[in-house]
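Here the complex is missing a single protein chain, while all its other protein chains stay put.
Note that the chains are named A, B and C in the order they appear, and that numbering of residues resets to 1 at the start of each chain.
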Amino acid sequence: MNYPREDSIILLYDKKKEKKHVINLKDINNAYSTSNGMIKKEALLQTELGKPIKTHLGYEYVLLPATLNDFIMKKLTRLTQIVYPKDAAYIAFRLDIKPGDTVLESGIGSGAMSAVFAQILGKNGKLISYEKREDFVKNALKNLRLFNLDNIVQVKHKDIKDGFDENDVDAVFIDIKEPWLYLDKAIEPLKCGKMLGILVPTVNQVSFVLKAFENLPILGVDVSEILHRFWKTNPERLRPLDVMSAHTAFLIFARKVCL
Amino acid sequence: MNYPREDSIILLYDKKKEKKHVINLKDINNAYSTSNGMIKKEALLQTELGKPIKTHLGYEYVLLPATLNDFIMKKLTRLTQIVYPKDAAYIAFRLDIKPGDTVLESGIGSGAMSAVFAQILGKNGKLISYEKREDFVKNALKNLRLFNLDNIVQVKHKDIKDGFDENDVDAVFIDIKEPWLYLDKAIEPLKCGKMLGILVPTVNQVSFVLKAFENLPILGVDVSEILHRFWKTNPERLRPLDVMSAHTAFLIFARKVCL
Amino acid sequence: MNYPREDSIILLYDKKKEKKHVINLKDINNAYSTSNGMIKKEALLQTELGKPIKTHLGYEYVLLPATLNDFIMKKLTRLTQIVYPKDAAYIAFRLDIKPGDTVLESGIGSGAMSAVFAQILGKNGKLISYEKREDFVKNALKNLRLFNLDNIVQVKHKDIKDGFDENDVDAVFIDIKEPWLYLDKAIEPLKCGKMLGILVPTVNQVSFVLKAFENLPILGVDVSEILHRFWKTNPERLRPLDVMSAHTAFLIFARKVCL
Partner (left out) sequence: MNYPREDSIILLYDKKKEKKHVINLKDINNAYSTSNGMIKKEALLQTELGKPIKTHLGYEYVLLPATLNDFIMKKLTRLTQIVYPKDAAYIAFRLDIKPGDTVLESGIGSGAMSAVFAQILGKNGKLISYEKREDFVKNALKNLRLFNLDNIVQVKHKDIKDGFDENDVDAVFIDIKEPWLYLDKAIEPLKCGKMLGILVPTVNQVSFVLKAFENLPILGVDVSEILHRFWKTNPERLRPLDVMSAHTAFLIFARKVCL
């Protein structure tokens, strides 16, 4: 039997409208209210995951465990452009993030990338995130807490221009407006040979980063962009959706060397 | 100080030719031979990661820690089409793989996807992989051993048509030729509400899977494809590479429900 | 000096709102009304193309010659999915349409593809278009008349299942729901060696066409899709737009042989 726990992040799935509600049960006191009626917390805790559950008005949802994808796409409060799953998953992979690693990032933005890092790092790992804007710090922490990942992430309300306090970290990820100004500071705490990742939305920024790289001890630079095309799911009339995201960001990766 | 260990997976990076050698030191007895001369194991163990190292003929490499990306792209022996990093990272994300989870897959192919799962699962997690072809089993295990991930993956030389032996697993991934024939068996061991992922190269296969889904207790189906475009790294003449991969696979995701 | 003629197709360009009005002057009696005031026909005829022109309320537009692209994207009344410029231009190219050629198509849809053909065919060429739905015939003819191309296109209110009446045509273009049922009829009027083009929105339709081709005297089949990505035009922050069309249609081309 597989029931939600007191701090489970659940998904109420509305099959009729194909709409999703992402909820952390620790944030529900007595009941959760939908536009189709109320569901008591008790009922949520006593319904098996994967099963239907009804509001007091009889409207049916399916009770599901929420995934990190649900959280990022449906729940996370956005004060900034977020790092989208297609990019975030690849960034974590290229930075070679493993359970137990120590990772640095700046800035935290709305915390989407941080959440992806934190989920892989697990409770033995650590993400330290530098963010100069206090409103972003607060919002990101709130977001991470909603997905029970706040204990893995330490947020420092500091500007990267003052450098990182840490040393010997396994990976560094930079998502700020003018990364080329601080790349020396970005690679300093990185273990020799380890990966630096940078995300920028414009090609001008890519050029500035590549120029700044020319004077830094780095190796194996690559630049890429990822396009994600969803398809309609009618098996008899299979075709891509009409529209897609045309652009989120350019991804830049490099290794620190210690020559 | 950060030296390789006896079982470190290292990368010898040839800066002149931009060529990479991926090596697990546990597989080196006395020395590693390159086309530019030999490097003694002792020297490899006594050189800091991130530093240059020379062959007995004086040719210089940089000694780096290898990432899982290096391993998959440069080292893994391919007997099959592999799941490429752009897809593998997103699949692991969408299946919501976390350290400590238990995951099922079939088949193992050459082990690229298995390696990505295993790295995230970590030593407290478990991937059980069903593969009906013995040559694939052997090759995949050899590949996983090379990246020190074989202890996380249990490979069963069994056909998925006989079903999975396990129960209550956190995610199931299917990469076989005719997945639509075995989808009931694929979702059986899955915890209610958890994610099923399927990879197929052709649109005909996508149609067959979507049709088979109509009679199964699943929810929230999506189909997508990921395009990854690399750019040239000259900041003054920034532009995409001339060619790119046009296609690897279609990715299908769905949740098991228990209505 | 370059003034509009009595039947010029002009564009009133609203620089403030970046909005376009496409107008055929032959359809204006005394004046053209905008939401920002009225412009007399006389004024339109006496303003040089490329110059500003004001409404009676003082709102300024720029008077420009309209292009076929303006017409298709901004003016054409759509009763159907249209063939988009990125596809239409390539289709006309691959069908090797030249001034003076004779071309067959079925159906006419809303007339976008017909307009592209007709503009290249010119007054010495001929497009004969078969369309079984009377409402489409009327709408398409109205559209073509608006761009002064109706004299080049002959529309027949006939179903392709009864075959084409013509012979020895230079190219045939098929944009109907089930093209695979009528491919023998589609290639019959084509000169030996000349090009057949087919447009379909789904991959299922592509499969059916390719299967039907196996029994037909054709050669050199190719299938492709065209993606068109627009970029933002800020030179300091150059990047693609946020969204793009993910899909319009698959294009299939083949040559008729007479073995």
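Remarks
FYI, a contact is a pair of C-beta atoms (placed from the backbone, for glycine too) under 8 Å apart; a residue touches a chain by one contact, two chains touch by 3 or more.
The structure displayed is predicted, hence computed values, not measured ones.
Counted over the whole complex, the shown chains touched by the missing one are A, B, C. Only one residue in the set C:38, C:57, C:192 or C:243 touches the chain that does not appear here, and it is C:192. In the complete complex, the residue from C:22, C:44 or C:63 that touches the missing chain is C:63.
Within the full complex, the residue among B:104, B:203, B:223 or B:252 touching the omitted chain is B:203. Screening C:56, C:78, C:161 or C:228 for touch with the missing chain picks out C:228.
Interface residues of subunit B with the unshown chain, by the touch rule above, are 201-204, 229-230, 236-247.
Where subunit A meets the chain that is not shown, the touching residues are 203-204, 207. Although one chain is not shown, part of subunit C still touches it, namely residues 2, 11, 13, 15, 18, 48-52, 62-65, 67-69, 85-86, 88-90, 92-94, 96, 98-100, 116, 119-124, 168, 191-195, 203, 206-208, 210-211, 219-236, 238, 250, 255-259.
The rule is simple: only the chains that are shown with their structure count from here on.
With centres defined as mean CA coordinates, subunit C is found 44 Å away from subunit A. Averaged Cα coordinates give subunit B a centre that lies 47 Å from the centre of subunit C. Once the centre of each chain is set as its mean CA position, subunit A and subunit B turn out to be 21 Å apart. Residues of subunit A in contact with at least two other chains: 203, 229-230, 236, 238.
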